[in-house]
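Of the protein chains in this complex, one is absent; all others appear in place.
After this line comes subunit A, so read on.
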Amino acid sequence: MATKHSSAHPGGVGRWLSTVNHKDVGSLHLWFAGAMFFVGGALALVIRAELFQPGTQWLDPLFFNQLASLHALIMIFGVVVPAYLGLASWQIPLMIGAPDMALPRLNAWGFWLLPFAFVLLLAGLLLPGPNGPPATGWTLYPPLVLQGGAGTDFAVLALELVSISAVIGAMNVAATVLNLRAPGMALTRAPFFAWAWLVTALMLLAVTPVLAGAGALLLADRHLGTQFFDAAGGGDPRLWQHLFWFFGHPATYILILPAFGIASQIIPTFARKPLFGRVSMMYATVAIALLALISWGSHMYVAGLPLAGRLFFMFTAMLIAVPMGVVVFNWVATIWRGSLSFETPMLFALAFVLVFTLGGMSGLMLALAPLNIQYHDSYFVVAHFHTMLAAGALFAVLGGVYYWLPKWTGRMYDERLGRWHFWLSLLGFGLAFLPQHFLGLAGMPRRIPDYALAFAEFNMLSTVGAFILGLAQILFLVMVARTIRGGRRAEDRVWEGAEGLEWTLSSPPPYHSFTSPPKLR
């Protein structure tokens, strides 16, 4: 069989439509995630503008609910997951010395499902009123979801496509990390990003099919006359909650584990010191994954779970704080007595560690079944998961892009622009989401289009913060465009403290890299 790879490939649009190259597919994922990030972010700003003051400004409540649902679905499935997959596709082969992903065609197929899925999801906006996008939040709880129209079916079908894409991506990452490591690279010596993604992939494989199956049951209830979720026919609305959160609770960790991987690459580089406790980190990620699989009921404390159930889910959800603590303390120990410098990737990584600790604390509070009576479905929850995603996952991905962009493009980004972007993002995050903790504790429910006067000031602050956070991302776009158009030439080993196989390649790397396995030191 011919193994000679031609470095000739079609140019222009043809290249991007036909490519199965891991770098190109990675770029496609990242561009897609970037585009969706601005769509989802624009929706968030429309929502925050409506909430700037009490009273109905211009969004009718149904449309408000639809926009909030779209914002969540887009940010989770259209931004964070594709961005992680893009980083995996670009970086994992480079980091483990593989010529490509294990399944390059599947890699491309996984990507090409996404544009169709999100066109389908957004197509709901063309339909009027209740036929538009789901107005249920991303959790799609029946019986409310059964009241929706065609846009709800579009969204469920889009989720089915996204599920297939996620399973394909996860299979590919797992196959690549398990099989294509350079000779002599034991799994325990693989870069931590590859390990964290492997654990993420196994979690995705365990729970995504449950989401897809539950979605199929939902469609059957809506159109085939089944009664899985309708009490009138002997079903139980809470069956959906169990199925959804069996996927959704691990999904919250799926949305943060690759960020662990990114931070664990960046921090040692700029601390000029190896990652502390890498083996305990590996055990910790596995422990997080296993505990996440058995603690889904922590989202259902006030749904009427029996006492024994609430106790079980409280203990399992709380126990996740133990491996989480190991991970955070290891990062702190890596930073400790390093020789620190603060280029933009490091700023984002350090901020990630701190906001992740903050979000971890509010997460631990939410895990406490009695206190959940006051926290559940309040703005405290909104504040918690935005700390984890709109700061945590976002900062990690942005840090990763700053970290690897010089490798990908062969050009340095503008450090000053990067710093402005970072500090404005941090300021925007703090203003937008810290006040939301207080709103929730004071009794403001989530997902409401209008609120009582006692909540006015913090909502105003939150909106100002959201706009700072949103507008700061335009700097990011400018930074990427300027870097690609022509920054200073980047060296092969872009960062002084960078370790790993990707830095042994040229910047940018050749179209086909590691066509023969690298020799490890």
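The rule is simple: a residue touches a chain if its C-beta (ideal position, glycine included) is under 8 Å from a C-beta of that chain, and two chains touch if they have at least 3 such contacts; residues count from 1.
Note that in this section contacts and distances are computed from a predicted model.
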Answer for the undisplayed chain, UniProt naming, from "Biopolymer transport protein TolQ", "Deoxyribose-phosphate aldolase", "Sugar ABC transporter permease" or "Cytochrome c oxidase subunit 2", is "Cytochrome c oxidase subunit 2"
Residue among A:99, A:115 or A:325 touching the omitted chain
A:325
Hey, which of A:37, A:228 or A:276 is the one touching the hidden chain?
A:276
Touching the left-out chain: which of A:70, A:87 or A:135?
A:135
Using the touch definition from the top, which of A:42, A:157, A:182 or A:340 touches the missing chain?
A:340
Need a quick check: the contact residues on subunit A for the chain that isn't drawn.
54-57, 60-62, 65, 135-137, 141-144, 147, 230-232, 236-238, 271-280, 302-304, 307, 310-311, 314-315, 318-319, 321-326, 328-330, 332-342, 350, 353-354, 357-358, 361-362, 364-365, 368-371, 373-374, 376-378, 414, 416-417, 420, 438, 441-443, 445-454, 456-458, 460-461, 464, 467-468, 471
